[in-house]
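What follows is chain A.
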Amino acid sequence: MPTHYYLVLSFVLFLIGTGGVLMRRNALIVLMGIELQLNGGNLAMLAFSRALGDEKGHVFAFLIIALAAAEAAVGLAILVGLFRGRQTVNLDEATLMKR
Partner candidate 1 sequence: MGVLGWITLLPLFGAGLVMLVPREEESIHRGLGLATSIATFLVSLLLLVNFDSAQPGFQMEINKTWIEPLGIHFHLGVDGISLWLVLLTTFLVPVTLLSPQAIGIRNIRVREFTVAMLVLETGMIGAFLALDMFVFYVFWELMLIPMYFIIGIWGGDRRLYAAIKFVIYTLVGSLLMLVAILYLYVQFKAATGSFSFDYAELSHLTLPYVPQLLCFGAFALAFAIKVPIFPLHTWLPDAHVEAPTGGSVILAGVLLKFGTYGFLRFALPMFPLAAAACAPLIVLLSVVGIIYGALMAYVQDDAKKLVAYSSVSHLGFVVLGIMSMTAPGVQGALYQMLAHGISTGGLFLGVGLLYDRRHTRRLADFGGLWAKTPIFAACFLVIVLASVGLPGLCGFIGEFMVLIGTFTADKVWREVGMHNFFPAPKLVGGIAASAVILAAMYLLTMYQKTFFGPLDKPENRDPHVRDLHGREKWVFGIVIAAALFMGLFPQTFLSRSDKSVEAFLTGYRDRLHDAQKDPEAPTHVFPALAAKTAPAPTPAGGTP
Partner candidate 2 sequence: MENLIFNLRLIPLMPFLGAAVLMLFGRKWKRDTVLVVAAGAILLSCFVSIDAFFAQLPAEGGLVDTLWTWIAAGDLKVDLAFRMDALSGLLCLIITFIGFLIHVYASGYMEHDPDYARFFAYLNLFCGSMLVLVLGDSLPVMFVGWEGVGLCSYLLIGFWYKENANADAGKKAFITNRIGDFGFLLGMFLIYQYTGTLKFTEVAAAAGAGSPLLTLSWLGAPVAFWACLFLFIGATGKSAQIPLYVWLPDAMAGPTPVSALIHAATMVTAGVYMVARMHAVYLLSPGALAIVAGVGALTALFAAIIGFAQNDFKKVLAYSTVSQLGFMFVGVGTANFGAGVFHLYTHAFFKAGLFLCAGSIMHAMSGSGDITIMGGLRKKTPITHAVFLVCWLAICGVPIFSGFFSKDAIVAGAFATDVYGPGLEWVGKAVGVALLLAALGTAFYMSRLYFLVFSGSETRASEEIQHHIHESPGAMTGPLVVLAIGAGLGGLIGIPGGLFGHPEWNLLAHRLESVLGPELDVPKATEGAFMAVSTVIALAGIGLAYVFYGGGYREPAKKFAAAAPKFVQLVRDKFRVDELYAFLFIRPIRFISKAIYRVIDRAIIDGTVNAVGMVTGAVGSIVRRFQSGDGQGYMAWFAIGAAALVFFATRPGLIKNDLRVTTTGLSVEVDARHGGRASQQPVEYEFDFDSDGKPEITGTSSLAHHTYARPGSYKLTITAHNLTWGTTNVEHERIEVQ
C-alpha cells in the first residue's frame, strides 16, 4: 500500500480529533479528541518509519503512547477536580481564565 494512504488516514484522524477538541463542550469528549489527535500523529510516524525503513518513528510512537496515557491520567484528574468544584464538566462554565 502506498504511504500516502496511511498519511491520509492519519490526517483524517487528526482532523476528527481536532474537530472534537474545538467543538465539543463536554470535557470528556475533548480529552477523547486529544487522544485521536495523538493517534493520528502516531499513525503518520509509523507510516514514515515504514516507508523510510527507519526505526526512529517506532520509538517516537511508543513515546507518544506513553505520553498519551500520562496526559489522559492528568487530564482526567483535572476533570474530576473540576467536577468536584463546579459540579459540571461543561467547558463553557469553566472560564476562570477570563479574569
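On how the list was made: all candidates are chains of the complex that A comes from, given by their letters.
Points worth noting:
Methods note: a contact is a pair of C-beta atoms (placed from the backbone, for glycine too) under 8 Å apart; a residue touches a chain by one contact, two chains touch by 3 or more; residues count from 1.
Since we're looking at a predicted model, the values are computed, not measured.
Checked against 1 or 2, the single candidate touching chain A in this complex is 2. Residues of chain A that touch candidate 2 in their complex: 18, 21-23, 30, 91-92, 94-99.
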